[in-house]
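Written out below as structure tokens is the structure these notes cover.
One chain of protein is taken out of this complex; the other chains stay put.
Letters A and B mark the chains as written, and numbering starts fresh at 1 in each.
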Amino acid sequence: MTASVSAPALPARMLRSAWRFAAAPGWTRRIGLIGLAVIVLAAVCAPFLTPYDPTALSTGTGLRGPSAAHLFGTDQLGRDVFARVLYGARIDLQIGFIGVAIPLVAGVVIGLIAGYYGGVLDAVIGRVIDVVVAFPFLVLVIAIVAMLGPGLVNFYIAVSIVSWVAYARIVRGETLLAKNREYVLSARALGYRDARIMFRHILPNVVAPAFVFGMSDFILDILAGASLGFFGLGVPQPTPEWGVMIAEGRNFILTAPWVVVFPGFAIIVVGFFASLLGDALADQVRHIDAR
Amino acid sequence: MPDPILRATGLSKSYHHRWASALDRLRGAREVPPRVRPALHDVSFDLGSGEVLGVVGESGSGKSTLARCTTLLERPDAGRVLFDGRDLTAMRSAELRHQRRHIQIVFQDPYSSLNPRYTVQSQLAEVLTVHRLVARSEVDARVSTLLDQVGLASTARHRYPADFSGGQRQRICIARALAAAPAVLVADETVSALDVSIQAQIINLLLDLQERLSLAMIFISHNLHVVRYVAPRVAVMFGGRIVEVIPAGVALEDARHPYTRALIAALPRLEAGGLDALEGPPAELAGTLPVTGCPFRERCPLRHEPCETVDPALVPVHGDHLVACHAATAGGAPPLPPVGGGGFPAGPAAGHTRRGA
Partner (left out) sequence: MRASEPLLVEHLDVAFAHGTRRVVRDVTFEVPPGEAFGLVGESGSGKSLTLRAILGLLPQGARASGSIRYGDRSLLDLSGAEFQRLRGSTIAMVFQDPMTALNPVLRVRDSIAQVIQAHDRVDRGSARTRAVELMERVGISDAARRSLAYPHQFSGGMRQRVVIAMALAAHPSLLLADEPTTALDVVVQGEILRVLHRLRREDGMSLLLVSHDFGVVAGLCRRAGVMYAGELVELGPTSEVLFRPRHPYTVGLIDSLPETGQRRRLRPIPGSQPEAGQPIVGCSFAPRCPLATGACRVGPIPLETAGAGHLSRCIHVDRIPELRGRGSPPTGEHEGAGVVHA
């Protein structure tokens, strides 16, 4: 084992931290992890779990209730709801993960730099953050997507532009605190360059709250995607996505509720497991800080 | 002093709100009066190679600011810091970073001085590799040596800081500072947060290392007993200034500055019933120190006219014994409050013996 931590070691450290988190006791985190894992697995194995093509139209078999043949029933176009929920999971989970990953990385880096250097840089970034934060998240995302046009890529662009500020704010705050702690002062006194101090010394100690927020952001993004789908600004037809499914099925809410209930339920379930995981992560962070 | 390894001249630093003084300037004030006393004002000292200088002062005296300015962790507003003749305050950041390793600092709080996420090995090795002090293959061996030097078992290397006690963590911090092979070590209240018996261990460790490695050391503490024990030459700080420098060979009882004498008189003495002594006027101020004139004047029994307006300069009263006090330098022995026998069982003799039995 080399004495210093070189570049490839960083992901290894993160994996180890992730493993330590996952393996620790506590039902909150286990249920959250297992739940999400099951859903991810189901999404990945969708083709094996259902014989139906989620986009296959089938006239004549529309709006059938749940049965042995169609676990969740069929929607107004005869498509199997169960299949659409499963395949829709792929899209929604992707929205959640990528919608968090990009802003998280961007926001953490920007927050670190702003907090560490302070001064004019921090003032400017701080004002930008204040402006973006002044707008409600969904409104801004919808506005941007409306300008760029519907579609998954545009959605990611919109979410990234809006979401990074939250992470930047969290990390900036933590960095301001960490900057004056003696281990950072020692690093400076030892003549380390700024980049090393920021990324090797401060970053691991400030990033945890960002991940905690990321969990709730995950749910928010899925809801945003669903909302956009509801407004017709979501993924294009006929790709299954839970929000779109709810939007299209809202006319049948009284006559064929299963068209709306199951995708809605899917959103709730994913949100539930993600929030459990977020709680567990928040607890962990609190305990570390209390040490 | 022939070629001091470290020389500070005219260091000043004040923490003021930039907005407030900017507003003052906007309002047209030409000369912006200082609102509060600066944290550090016109402080100068020399440190010889291998010498130990003690700095004593209470909270608010500016000693921590001095530590930070001396190590350039904060840029002084005025003044220069010269290491081995090279002006650190004038250097650009890249060059300064290279020079930094020569002056290392160990802080007070052992719990926040170490990065909780990395092992001891990792943190010590990092110093060595960043500064390319040893060959790759030698790093592990050098880490072993360092741990041994500070009295820690070799098994410590793979553990995280959380596994260690306060005293042990300070040892790790000292090892980390030594890893950079510095010429100067600043101990900023390094032992103040430790229990008495651990404190003694670390003091002995620092003294041993200082002797073995010929380190120059600046030892800062609020505890006059500890400072005097460690350092032959002691600088006393008050209100952001050095108010007295007591050289080696001069007993504490012969201090001349009224504040130093008050400090000595106030030291809890290891004698039973020492508190029946007279109760003097309260030394407390609810407010801040006066901005102009001598900072100590509100509490000083020798206060007179020049003290109100003129900040006394640090001047020699006898050889290397320096004092910043109008009364003390006016000549003659001023009527100072008596200082009791400061020690146990008998006070320290004039002259400073540390190692004699």
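Everything that follows uses one rule, which is that a contact is a pair of C-beta atoms (placed from the backbone, for glycine too) under 8 Å apart; a residue touches a chain by one contact, two chains touch by 3 or more.
From a predicted model like this one, the values you see are computed outputs, not experimental measurements.
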| item | value |
| --- | --- |
| Where the missing chain makes contact, among the chains that are shown | B |
| Hidden partner chain, touching residue among B:85, B:268 or B:319 | B:268 |
| Residue among B:80, B:159 or B:303 that touches the chain left out of view | B:159 |
| Sole contact to the chain not displayed, among B:62, B:110 or B:167 | B:167 |
| Contact residue for the chain not shown (choose from B:80, B:225 or B:321) | B:225 |
| Residue among B:3, B:87, B:138 or B:195 touching the omitted chain | B:195 |
| Chain not shown, touching residues in chain B | 58-59, 150-153, 155-156, 159, 163-165, 167-168, 171, 195-201, 203-205, 208, 222-226, 228-230, 262-263, 265-276, 279, 282-286, 343-345, 348-349, 353-357 |
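In this section, only the chains that are shown with their structure count from here on.
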| item | value |
| --- | --- |
| Centre-to-centre distance between chain B and chain A (centres being mean Cα positions), rounded to whole Å | 50 |
| Residues of chain B that touch chain A when the two form their complex | 71, 73, 96-101, 103-105, 107-109, 112-118, 121-122, 125-131, 136, 139-140, 143, 162, 173, 176-177, 180 |
| Chain A - residues contacting chain B, complex | 2-5, 181-183, 185-193, 196, 201, 204-205, 288, 291 |
